[in-house]
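Structure, as structure tokens:
One protein chain is absent from this view; the other protein chains keep their places.
Letters A and B mark the chains in the order given here, with residues in each chain numbered from 1 onward.
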Amino acid sequence: MKKVKNTIVKYKLFFILAGLAILLLLPLVITKSVYMRHVCNVLIFATLASSLNIINGYSGQMCLGQAGFFAVGAYTCAILTTNYGWSFWVVWPVAGCLAALMGYLVSLPTLRLQGIYLSFVTLGFSEIIRIIAQTWTPVTGGNMGIKGIPFPIIFGKELFKPHDYYYILLATLLLFLFITSRILRSRIGRAWISIREESNAARSLGVEISRYKSMNFTYGAFWAGMIGAAYAPYVNFVDSSQFSLDTGFDALAMVVIGGQGTLIGPIIGSVVVTVLTESLRFLQYWRFVIYALIIIAMMWVRPQGIAGASNSILAGGKIRRSSRKKAISRNR
Amino acid sequence: MEYVVNQIINGICQGAIYALIAIGYSIIVGVVGMVTFTYGEIVMIGAFAAYYTFQLVGTNLVLAILASFAASFIVGGIVYKLCYERFFNSPRHISLLCTIGFSILIKNLAQIIFGPDTKPMINIIENKSYTLEAFGISIVIKQLQIMVLVLVIISSVALTFLFQKTKYGIALRAVSQDKTAAYMVGINVRRTAMVGNCIGCGFGGVAGILLSIYYYSCSPLMGSSFSMKAFSSSVLGGLVDIRMSALGGLCIGIIENMGIMISSATFRDIFAFGFLIIVLIIKPTGFASSGKNRRVKSEKG
Partner (left out) sequence: MKKITALLLSLVLVLSIFVGCGNQETTSSEDGGQEFKGTIKIGGLAPITGSYAEYGKGFKYAWETAIDEINAAGGANGYKLEIDVQDSEGDAVVSTTLATQFAEDEEIMCILGDFSSTCCLANTDIIERYGIVQFSPTCSSPVFCAESIYNFSINGLTSVEGQFAAKYMVGEYLGGETVVILRADNDWSEATAEPFVEQCAREGIEILADEKYQLDEKDFSSIITKARSLDPDVLIILDQGTAVSAICNACDSVGWDVPRINIGATTSQQVADQLVVKNLLTPASFFFDPENEALENWRVKFREDTGYEPTSHSVQARDTVYLLKQAIEKIGDGEITREAIREGLYCSEMDGFTGKIIFNPEGDITRRAFYICGVGEDSQWYVIEKVEFDPAEF
């Protein structure tokens, strides 16, 4: 095991480049649009789950309302490109920034709150955004939604095919991974993790908890907005029903299944969940029954997630593992 | 004037419904110390247990209440074993995801077993209403509304008594406050927590019957919107305090109806959530005095 790890570390650059090459060439290998759409769905949810992971995984807060930030991004893009004719490339960062602003606003009251109370406020926020989207007809189209969202155009080519759109989504995810991995290694990232692991100690060491927490929320919301903006042209039609709490819960499930607090975790989670739900299609009505059972089983077998580290507080720490040993010995 | 009074009455009745489901919710959260997203489905199970009792043995309310209590008690036990027991020392999101998974499981199973349609529950309790005349204002109150209101008051008082005065209740409270310390003084933590959770679920089941009779129907998806309201009410009440949760439910009901009165029913949830967020900003632990809630606060999200 250690040997493998060493090899990976040694040839890290090589592995990253090889992975990149595979990802870039993927559309050439997959010819059918439908498979490409599945890949695109995975990328969308991977980025959404990753943005949630910034908040839940790195600073240890519990946000249940990621669908709200996602909606802000998607609607900003839909409104500005469809009704005002802005170019997607201009709207994209604008949508991210607007979602970030929302994230900042939500973070303000939540700084005083902890645990369930904080989760609740984020959940309430997400529902409020959805209802506003549904009722503010002059701007958001209300119940009619916004249809015919123009596809992004690059070098005069309209990117409507999933094969082309894939690159936009891939770029979003890679950009996210690159910037986030930098941030995590900086003072900010270390501050977030210290808040997660032991907030009192962090405070005594001079970490301004409230500032870093709200920065964390803002950053997480920014990426939810970015992927929301990329999502809108992809589905070509947005309405409020697409941003229900379930969307947020789906992202949460992906984060936890993949491994909270790791960069790769939400991506793995997104792949696993998508592959599972798609491969279970033949079960018809029983599909979600089996899916739910798998989620619960997954939490029993590997509560820290597939890619999760077992030594962080997120995996339950030492107490968690000893109780599991007990459970195993009892079963025997 | 009559209109305003009637709307306030509506608000109180609606609030009583919220309070009724919030009571069970706050017992669960209080004892287990973790948020649950299966509660709505427990309420639904209770309603369906009553529906099938009525189908099989005819309109017998007592039997139906027993059946609902038993059914949701058992499901509560399964939830406890699957979603909580293993994860007491783990971070909260794990059991939270388990409860979300369990909720998906029950919802889909119910759609398969009970059928996806809405079942009628009419003429269970005589649809009697009383008209009060005072100061030239006439107020119409349904018999069932009075029943719900009375049940909320009785159960919140009785449960508070149970929690404060009886030995068993004290054990439950000890478990809810500090599991390790409770274990050290010789309380069987696992069993106490399990029974507490099951009682909470049983209450949810009974609330489910009243709910389905009140709205004349039950369906596999009836739980989700109520579970959100139960969640809001107990957050408003400070999560673990039964009386405060009931009060929270009442407040949300009244605020919602006041909101509907001045604007539109579309904004119902905005009023509920908006009110809650404002309360939480002013007082981060809801209505409960902050001392009681140190436990919930100090735990990791």
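Note that a residue touches a chain if its C-beta (ideal position, glycine included) is under 8 Å from a C-beta of that chain, and two chains touch if they have at least 3 such contacts.
As the structure is a computational prediction, the values presented were derived from the model and not from experiment.
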Looking at the whole complex, which visible chains does the left-out chain touch? A, B
Option from A:111, A:264 or A:294 whose C-beta touches the chain left out: A:294
Chain A, residues in touch with the chain not shown (by the definition above): 32-34, 37-38, 41, 44, 131, 134-135, 142-145, 147-148, 160, 162, 235-237, 239, 241-242, 279-288, 294, 297, 301-302
For the chain that got dropped from the picture, name the residues of chain B it touches. 2-3, 6-7, 10-11, 13-14, 17, 108, 111, 115-118, 120, 122-123, 127, 129, 140, 142, 215-217, 219, 221-222, 224-226, 256-257, 260-261, 264-266, 268-269
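In the analysis below, only the chains that are shown with their structure count from here on.
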From the C-alpha centre of chain A to that of chain B, how far is it in Å? 31
Residue set of chain A touching chain B in the complex reads 56, 60-62, 109, 112-121, 124-125, 127-128, 131-132, 134-135, 249, 252-253, 256-257, 260, 285-289, 291-293, 295-296, 299-300, 303, 313-317, 319-320, 323-324, 327
Please name which positions on chain B make contact with chain A in the complex. 29, 35, 82-83, 86-98, 100-102, 104-105, 107-109, 111-112, 231-232, 235, 239, 266-267, 269-270, 273-274, 276-277, 280-281, 284-286, 296-297, 299-301
